[in-house]
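Here's the structure, in C-alpha cells; my notes come after.
What follows is subunit A.
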Amino acid sequence: MLLELKDITLLYGRIQALHGISLTVGQGEIVALIGANGAGKSTTMRAISGLRPVAQGSIVFDGEDITKLRADLRVVRGVSQSPEGRGIFPGMTVRENLEMGAYTRRNRTEINEDMERAFTLFPRLKEREKQVSGTMSGGEQQMLAVGRALMSRPKLLLLDEPSMGLAPMLIQQIFDIIVEINQQGTTVLLVEQNAQQALSRAHRGYVLETGRIVKEGTGQELLHDPAVKDAYLGVA
Partner candidate 1 sequence: NKDTSSDTASGSNCGYKLAFFGALTGSAANLGVNIEQGFELAVNQFNEKKGSTCIEVAKFDSQGAAEVAPGVARSLVADKKVLGIVGPPFSGESEAADPIFAEAGIPTITPSATRTSLASKGWKVFHRAVANDDAQGPAAAAYIKDVLKAQKVFVADDQSAYGAGLADVVKSKLGAAVVNSDKTEGDGKQTDFSALVQKVKSSGATALFYGGYYTNAGLIRKQLTAAGWKGTLLGGDGMKDQGLAKASGNAAAVGTVVTCPCSPPEQAGQDFNNAYKAKWNVAAGTYSDVAYDAANIFLQGIEAGNTTPEKLNNYLSTVNYKGIANTYKWTPEGELDPTLIKVWAFKFDASGDTKADQEIKTS
Partner candidate 2 sequence: MSEPHIETPEELDRANERPVDEPAPSGSAPESRPTPEAAGDVLLEMDDVTLRFGGVVALDGVSFALRKGEIFGLIGPNGAGKTTCFNAMTGVYRPTSGAIRFQGQSIVGKKKHEITRSGIGRTFQNVRLFPEMTALENVMVGADAHFKTSVLGALFRLPRFWREEREGREKSLELLRFVGIEHRAGEVSRNLSYGEQRRLEIARALATNPTLLCLDEPAAGFNPAEKEDLLNLIRKIRDTGVTVLLIEHDMRLVMGVTDRIVVLEFGKKIAEGTPAEVRENPAVIAAYLGVPTDAA
C-alpha cells in the first residue's frame, strides 16, 4: 500500500467533519473519492497533505507514519496536491507557479524536463508562460494547478475536483490526462463531483457521506451500484 488512512477523525472547531475514515491507495492505482457537497472529500485530502491536523487515527505513506508531519515535509516524501479552488499563486506568472511546484527540488535539468512535460500535457500553459496567472480563465488555472502538482514528481498525486470549472470538452481532456499521468507511473487519488467520469476511469472508488465512508468497490462496481447511481450519477 502506498497510502493508508486508519480511522481518521478531523474537527473544524467543534464540527466533526470526518468520523473515522479508513481507506487505502495502492501503488499505481487511480482511486476515486466521491460524495455530496460537504461530505468531507476535501477534508480528507487536507488531512493527507497535512493542511489540517487529524484528531485521531493515523496516516501511513510509503511505510512511514506521517500523521504528525508538517505539510511541506510530506511534499518532500512525495505527496503532492492540487487543492480545491486551485490554490494558484495569482500574482505569479505561469512559469513561476510551475517553479513553485518544484520548490523542494534542486536539480535544474530535471526540473526543466518536467516543465517541458507539463507544457506538453497542457500546451495552453506554454502559450501563457509569462502571463500573470490570476488573470487567466478558470479552466486555464485548473490546468496550471494540475501541472504544478506534477512538478514535484510526486509518488502520490492528490487531485481535488480537477474538472471543476472546466468546459465539458476540457473535462474529457483532463480525465484523459489523469489516465496518462497514471500510466506514466504516478498514483492518483481523485476527488470528483463528476462521479460518472471519475469512476469510469478509476481502479477503485470510495463513497463518502457526511464524513463517513459508506461504500467502496472497484470503479465499475460503484458505477453500477443502484444507490450510487441514484445519488451521484444520474440526472433523474
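Annotations for the structure displayed:
Following the convention adopted for this analysis, a residue touches a chain if its C-beta (ideal position, glycine included) is under 8 Å from a C-beta of that chain, and two chains touch if they have at least 3 such contacts; residues count from 1.
Regarding candidate selection, all candidates are chains of the complex that A comes from, given by their letters.
All of these numbers come straight from a predicted model, not from anything done at the bench.
One chain among 1 or 2 touches subunit A in this complex, and its number is 2.
On subunit A, the positions that touch candidate 2 within their shared complex are 13-15, 36-39, 135, 137-138, 164-165, 168, 196, 200, 209-210, 223-224, 230-231, 233-236.
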